[in-house]
Structures are given as C-alpha cells and as structure tokens.
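A protein chain is absent from this complex, but the other protein chains hold their places.
Per-chain residue numbering starts at 1, and chain names A, B, C, D and E are given in the order in which the chains are listed.
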Amino acid sequence: MTVSHLSAHMSRFRLTVDDHLMIAHSLDDPFFGPAQRLHGATLHVHATYERPGLDTHGVVMDIGAATDLLAVVLEPLRHQNLDELPAFENKLSTTEVIIAYIAQQLAQSLPEHHGLTAIEIEAGENPRARASVRLEL
Amino acid sequence: MTVSHLSAHMSRFRLTVDDHLMIAHSLDDPFFGPAQRLHGATLHVHATYERPGLDTHGVVMDIGAATDLLAVVLEPLRHQNLDELPAFENKLSTTEVIIAYIAQQLAQSLPEHHGLTAIEIEAGENPRARASVRLEL
Amino acid sequence: MTVSHLSAHMSRFRLTVDDHLMIAHSLDDPFFGPAQRLHGATLHVHATYERPGLDTHGVVMDIGAATDLLAVVLEPLRHQNLDELPAFENKLSTTEVIIAYIAQQLAQSLPEHHGLTAIEIEAGENPRARASVRLEL
Amino acid sequence: MTVSHLSAHMSRFRLTVDDHLMIAHSLDDPFFGPAQRLHGATLHVHATYERPGLDTHGVVMDIGAATDLLAVVLEPLRHQNLDELPAFENKLSTTEVIIAYIAQQLAQSLPEHHGLTAIEIEAGENPRARASVRLEL
Amino acid sequence: MTVSHLSAHMSRFRLTVDDHLMIAHSLDDPFFGPAQRLHGATLHVHATYERPGLDTHGVVMDIGAATDLLAVVLEPLRHQNLDELPAFENKLSTTEVIIAYIAQQLAQSLPEHHGLTAIEIEAGENPRARASVRLEL
Partner (left out) sequence: MTVSHLSAHMSRFRLTVDDHLMIAHSLDDPFFGPAQRLHGATLHVHATYERPGLDTHGVVMDIGAATDLLAVVLEPLRHQNLDELPAFENKLSTTEVIIAYIAQQLAQSLPEHHGLTAIEIEAGENPRARASVRLEL
C-alpha cells in the first residue's frame, strides 16, 4: 500500500486533537483587574501537529499517540492551583503563558525524526476568547 | 400591531441567553478524587426563560433584560474562590449546586407578573460534560 | 426486518434538522431600542419532530423528508424584508413570532397519520441568544 | 457539609456526558436511497442522566462514573460493521434504532437506587441532523 | 515577575475575541441572485490579534481591551441598513467587503507600539459559510 503519490505538491498537513484543563490561579498585577483574585478556568486545549507531507502510514501522526502525548504534558497541571506549581509560581500564568509552557513541554516530548515541522497550542479560556501559540520545530 | 393570534395553541415558548463564570473551588470529599484539590473552572452558563405564550411585545422577554438579569446574579460569583463565599463555604460547590443557586437567585429577581412558568440553568464545566436544573415557578 | 421490539417502553423519540434564513426587518416599538431601525439577521433554524415510537422504517421521519418539509416552509422567507411580507407586515416580527409562524406552517404541511405528536422550532438570532417554540399536534 | 437545602423546589436535574462511535452499516430498504449501500458514520453520542434532586454528594452522578457507564455500553460497538453484529443484523440500524439500543443497555447497567428517573441518548449522525430518545426509568 | 523566558523561540502568538453584528443590506448585481433583494444577516465576528512574542504582562493584549477595540469599530454598524451608510452605499457590501472594512478600521484604532504584526477578521454569515481577511501591519 502506498499513500505518497497523493501528497505530492501538498505544502502542509495538520492534525489537531482536543483535551482540557481545570486550574485555579491568580494574576498578581493590577493590569488584570478582578483576575488578580484567586479564580479558575477550564482551558479547552487544542494541540496541532504539522508536517510538510504524510508519514509511511498516511497520517501526520497516529491520533491516539497525538492525544497521549498531549495528555502526558497536561497531567501535572490537572486540577491544580498554578500559583503553587514551580513552573508558574511568581509568574503571571496568563492563558498565553500556559499555552507557551504546554507547547514547549510538548515539543520536548515529541519522538525524534517524525518529520514534524511545527506545533500549535490553542486554548479557549471562556466562550468568547481564545489564544494560540505556534512553535516552529 | 398584534402578535397574539400567532401563539394560539402554542404550548411553550423559551428564550435562552448565554454568559460565563470563571471560579476557583475545591470539593472536600474523597468522592471527588483530584477535584478535592483547589482547582477552577470556566462555567458556560445558559439561562432559559419559559412561558406558555408571548407577552404584548411578541417576546418571551426582552433579550437585553434576560441577559442583564442573569448578569446581576452572576456578578458576585465572577473571579471568586467559592470556598470563601458565604453561599458556598462548607458546602460542596459542585456544578449542580452552583446552577441550583443561580436558578434560585434568578427566580427571586424575576419581575412579577411577567408570565414566566419555568427557568432552566445549564452550565458546561468542561467540553464533554454539562449539567442543568429546571425550576418551575 | 423489525425494529419495533427495540422501542418498547421508550417514551419519546426526536429528530432535529437544521437550515437557516437571512432576513431584514424592523421592530416598530420603542421597547426594542436600536432594533427599531431596519436591520437584519441570520436565523439558525432547527426543526424537531417528535413521536412516541418509531415508524415501520425505524425512524422518526426520513431525514431528507424532514429537511425538505422545513425548506418548503422557509423558502418564501429567504432573502426577504419581513416588513414587506403579508404574513408579518404591521406585526412585530420578533424571533419568537417568526418561529411561531414557521411552526404553524410546518404543522400544516405534515403528512397525515405519520404519528408525530409535537414539533419544535428553535432559532438562534445571534451567537448568545436563541428562542424556541413547542407545538403539540 | 450539606447541599440538600439548595435543591428544594427544583423539579429536575440533568447531567450530560459525551462520547462517540465510528461504525459501518447499510440500511437494506429502498426507503433509504443511497444509504442502502454499505457506508459509515461517526455518531456524536450524548448521554443524559436525570433525577428530581441531587444525591448526597450534591451531584446527579459522578461525571467519571457517568462517562464510564456510557463507555462500557459503547465499547462493543466501536469500530464495528453493525450489519455483522447480532444486536443489529437483519434489522434496520438507523440512528434512532442505535440510540434506542444504547439507551436500553445503559438503563440495564445503571446502579440500583441511585434515584435516576430518566435517561436520554442523543446522537448526531451528520452536522445537520441528530436524533434523541428518552427512556423513563 | 517575568514571562519573557517562556516565549523564546515562539514564532507567533494570537488572541481571538468574538462579537456580532445584525445588519440589513442588498447586493445590487445579478451575480448575487436572490441576495439582490433587501435581506439581512447576523455576522459572527471574530477578531484575531497577532504578535511574535508576548508583552510585559504575558499577554498578546488584554482581553477586555481587545474586545473593546472591536466593539468601538462595530458600534456604527450595529442594527443598520448598510445600503444607507456612507461607507457602503453604492458598494457591494459582501461579507468580504464588510470584514475588510472592519479590519481597516480596527488597524487604524490600534494603540501604537503594542507590537502587533497582523490582525485577522473572520465573519460567519450563515451556519455553513464564513470569510476571513488577514491584514499585515
């Protein structure tokens, strides 16, 4: 079986998988108004893996593997107060900073030589706002 | 202008408006596993107002009024740690308990004689689970 | 083939299909504030058909038929200024009144003896508000 | 801790959790047109549990337990050709019949005395149509 | 507090906020078929702000500020008939033209020196179609 002839001239394939986090935190800067108080958020997390072509199985990455890699990165953050985690204490744990952290951790955990050229992490923090970060590998 | 002839034989009209809350809390019972820790949630809140027919303006309720009534009820909960609020301290502030509280507060704030016969509050606490409560007026 | 043994004790089956309308209108009553001006809306219309059990084909109604019945009712309203349509002129064409009209027209067009006991029409007029009406048949 | 005082006068609490199925099947009746051919569907499955009040933990049911109960019922159907499963062979495996089957299996697996009075299963088979069934317990 | 070390090697951060418009208009060209008639639309508007890194508060832009900037641009269009607005009269006010206008107005209203390198405006005009425009700053 072959899939490679199909991907000729394709410039970019992407696979996105979803998960979520429920965290508490406070943003200790007057800039953030009421969000200076200890509050919380459900982050709807979307991880995108990007390659210029497909692998030998005709995929960007196995969906199960893509989901598991993200879950491993999110696990230490689940049901936590970020104010008390070393990765975020004394830092402003904005949605942007959290997704940058997730992207960096995910990038470090990727299998070598899988051909990925970029990853993106998007997080919706409320029904009307979301942030994303793109990391070139 | 009249709208009443249109609503003959209609058994139920509903209007739903959306808002959201970002709160911290902990659920102090081993039943809740990792949610015993201080964590947080964005609650996607949907309030539904129900009437057997329409009012003289051909609506269940003005959308702006429906939105404002909900916002007034949610205001004291925004960006709060529920563990420290009198309404929830020493209680299990599950999503179900929070929406029951919102429903009760909303019911008490409704304008008299507006003809509403029920309200419902639904809250999504994560992308894969949501709870609702219906309160007959 | 038979499906009837599966539906024993089931109290209610529902089928929902989607369509949409793009209309202009004005709401000529100070109650509606800026919506007194001629403006417009895309209505995301959801029609639900309800039966206590399934028909001989194991469905509430054929999805294609359910979609076509709704489309026939919506057709005269598509890309119209409701202020100029006989059904709505000199009336307040609120979302509630529009869905009541759609529900009545749909009820009249239903095939006899198909066993439907109720229909519902829901319309989202903006991303944060929607209205519905239920009509018992 | 107590939650019971909050639920007084509340008529109905509901909890909904999501999962999905990817199945192949054919509908062997000319009524179904092109769906007579072997094809497939992703069913977006939503299970709703309903109670008149809350349990001693202030919930309808633990979200994890609600999700697991549904997963156990769905497991034998995942990645299957329904035409070859005893539960569906020689039957019309319409979305309605599938959800009725899921509802019945789920009802039988519910823990006794948990106070549930109804369950509902909804399944979206495509982006523009979905079916649901309600089973009184 | 510092966040800058987290954003090293990150190529692109984005923040998206949502709003909506309800407008009437007509498209006076036979190319548009029934949309030549006066009709209307709810535009689900999504504004995206883009920067190569984060600002000193660890964000792309304050969510409240991002939302307010968009609202100021949308205000003159709310509940209007675009055929009568100077910005659109005698022009084809397609969704693409409307979002280009919003993007230009938003670009002109951005605070100087905030480090934004691009904005995007997306608008869904119906449940099955949406358009977007990207403006490099």
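As a working rule, a residue touches a chain if its C-beta (ideal position, glycine included) is under 8 Å from a C-beta of that chain, and two chains touch if they have at least 3 such contacts.
Only a predicted model underlies this, so the values are computations on that prediction, with no experimental measurement involved.
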item: Where the missing chain touches chain E, by residue; value: 28-29, 31-33, 90-92, 94-97, 100-101, 103-104, 127-136
item: Those residues of chain D which, in the complete complex, touch the missing chain; value: 18, 20, 22-25, 34-35, 37-44, 78-81, 125-128
item: Interface with the unshown chain - residue positions in chain A; value: 1-3, 6-7, 9-18, 54, 57-60, 62-64, 66-67
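Definition applied: only the chains that are shown with their structure count from here on.
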item: Homomeric contact chain B-chain D: same or different residue positions, threshold half; value: different
item: Cα superposition of chain C on its sequence copy chain D - rotation in ° rounded to nearest 5; value: 120
item: Chain pair equivalent in interface to C-E, over half of contacts matched, among B-D, C-D or A-B; value: A-B
item: Centroid comparison with chain E (C-alpha atoms), farthest chain; value: D
item: Separation of chain A from chain B, taking each centre as the mean of its C-alpha atoms, in whole Å; value: 31
item: Intercentroid distance (Cα basis), chain C paired with chain B, Å; value: 25
item: Per-residue multi-chain contacts in chain D, two or more chains; value: none
